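Yeah, one chain of the complex is gone here, protein chain that is, but the others are all in their spots.
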């Protein structure tokens, strides 16, 4: 899960990372009050669970409380990439001399955390990686031993820092490592880490994505998520609550299957035969008929869906359970769309009987089913 | 440094170890108030930085607030092994079904933490080790990997716990390990870990000794020490403030030297020639003349001292610095006692000149000096 | 001939008293896998359908010193400890079925396994099967058949889809491995390709990849340099959008890495036959073998 900037900064604060003086506000008046307390030019930043808020106009400068109020009012009215802004962070504006990048993420292929450092902060690090690869230092940390002081210094040096700057940046890397470990981070970064004109090092921005699987260790975050405050859409959230994965796409065919790889292959087959998936739902392993019922409801909730393809390969998942879920769902679905079912594997015979009794046709071949659902989807378009 | 029981319990609480409901009191009235709040039979425990308070009468039971007040008054008047009682801990009295021992300390020879667990809690664990060695399970933890869950369970099992009891005890060991690591402990133990009649596991006592060398990581403890609240005597504290080690002994000869091994050997030599050391002071490596002056002042502050033996072997320590310190000290010492000096090594010649100028005799041989100081000490006794 | 597991493999089931553990222990035993014992901390001394339950891996190994593999059905928050325990006890193959294990935990026990020289299969894997000899997993056994094609996959049900195609077409499998759907898994395509290359019982290998990460690109580099046997590859998620997790935590295209196109191109360049539909595996193999 992605954390709000102000949440990430709280984690940073606990690790001893220096931050700009700031306050959070949910109304323009509150924002003005924070600006008064800070008594200096400020920057007003939209708190949203998405990237690119700067380009979208979600970051504005203000010279005084009155201006802060105006700017905060503007930002609080915005919706950035589908996320309505509900809070702004009002921060002291810094006198920037240099912008640095430090970050830690997980390198899948090496199976290790990778610490990244660059003298080119304040811009998209992937762009720096493309255009100035020599400006980026990377270090793969031993996940058992953790990041050691001397390693942090070497990373900073490799990125091009010398003398006291090297020691400063190393200190930030070590504290960021604490954030990474303590919060089960998938990614944490400071971009930019600012050196002010008087030589102070400050974490101006903060990013922290926490591994969803670790939330049993992070109760406060789990609670925030349970209130529905997350970067997910409503349907994604509903699916997750039922232990399923839902992804929104652009087409008009709903895709349900058991197992992520199979659902992706199903999606690819639909495209192969000229169709276009509207969404993607993986019911997961060993799903019950209840879950299948929910899956159908969620997929059909998407207004663009004009046909549904259910692809079941019974392993731990039992075909009879799935069939029962489909039959149940059809009774209560808000609207009727053609449903094409492909079903083989464990308890296939029992599942077949259930579907036949309810007069629901099904196929054995994934490709045949894909062709059929594409036909249905095109009928709908007509 | 040794922590008070209530301090140790605060560290336990932070690690999630279950403790009896309790409150701290510095007066009998406060103790009665705590007992009222707890609303149950209580135990009143002297908070002192020494062991054996139970045998000394520093732990008393009380059935109600009035009795708590009486018992607390008694305990708050006590001095246990030289430590006046300034606080009592008033705790809910537990319904004991079983007493368990769990502890972690450092095994010098294996250079590892050793986790110790026994079904025989509530008594001195060293006594259990002597009389029932088979009742004690020990496990040497890898200091890099730390104690793992499965290891904790195995320790509990090896100590004789089965089923749910094994899981409970393992949980305590893991949390105690957190205490050990987080507090740079030399020793931490729960004795007894109590199983109540209703099957709850509770840390009834708490012991925690923190490595003095780690105090830069434990600011609150360092501050408590700096206020002079410690298990050390006043002279030990004064010496420590000057970076020296002082130990009180039983005889009448003060011993000063540079280097712990040398001072011990000096002490042994004094005994060898029939004398008896009153105290032991190691000025440490590279001491200045100031430190030597302080050393002499501290050693002579001990009223039993009738002669002093200063044994200097100049390495990083310079003989001239030491000689200057001795000359300085003699001017200001509160009382005059015979001082025998043995001095060789770095800047021996310069040191000799300083001492000669001040009319202070010195020797080159440790054994000759030891003999001489023993003679002086016996003159004093006459 | 097979890789990693065969009829001599002696298996410990970690978490044998749980619903899943119990069910699959029995299913594996029925398949012919030598399930020797199980563990559940606190339940040592019990029996599950005649299989003895121990409190710890060490105790199970004391009783049955020939145990050399384990399969883990322990809940996510305890799974890392179970895996570490198995690695520490020196088991050679540790299959982690459990999904939703925190990735930091995974990194740590995978590193410990590397030091110790243990193979971790998974986490979040259906397991490994050597048809007719040893099933160390939760896959439906009937889609697999003894044979000479190696199968390596990042996916569960999709593996069964491909295995069923193979089996129906008469191509049995030497061994089939599910690598697991998490971003971080123990065994990689490269590790498995190496073992199949060395295995005299394997004539060709089918790899089933998906979007996300660059395990397939690494496989391609390895194939180019070290693999002499034929490789057929299928990549799921060609039509998946960027930045979305497609069910598997690991199936995500981030920036320029992890795209199906990148993987397909790399594999083609390395000389692998890349198929567009699972069903095409049959035809591709017929051309090769």
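Per-chain numbering from 1; labels A, B and C assigned in written order.
Keep in mind that, in the parts below, a residue touches a chain if its C-beta (ideal position, glycine included) is under 8 Å from a C-beta of that chain, and two chains touch if they have at least 3 such contacts.
Source: prediction; values computed, not measured.
S.K.: Which displayed chains does the hidden chain touch?
M.R.: When the full complex is considered, the omitted chain touches A, B.
S.K.: Touching the left-out chain: which of B:3, B:137, B:292 or B:366?
M.R.: The single option touching the absent chain is B:366.
S.K.: Among the options A:60, A:157, A:347 or A:372, which residue touches the chain absent from this view?
M.R.: Touches the omitted chain: A:157.
S.K.: Applying the definition given at the start, please give the residues of chain B touching the unseen chain.
M.R.: Interface with the chain not displayed, on the chain B side: 106, 108-109, 111-113, 126, 142-144, 181, 184, 186, 211, 213-214, 216-217, 245, 247, 249-250, 257-265, 267-272, 277, 280, 282, 285, 313-317, 344-346, 365-367.
S.K.: May I ask you to list the residues on chain A that touch the chain which is not drawn?
M.R.: Missing-chain contacts on chain A: residues 148-150, 153-154, 157, 162-164, 166-167, 170.
Rule of thumb we're sticking to: only the chains that are shown with their structure count from here on.
S.K.: From the mean C-alpha coordinate of chain A to that of chain B, what's the distance rounded to whole Å?
M.R.: 53
S.K.: For chain A and chain C, what's the span in angstrom between their mean Cα positions?
M.R.: 27
S.K.: Take the average of all CA coordinates in chain B, do the same for chain C, and state the distance between these two points in whole angstrom.
M.R.: So the centroids are 55 Å from each other.
S.K.: Where does chain A touch two or more other chains at once, residue-wise?
M.R.: Correct list: 144.
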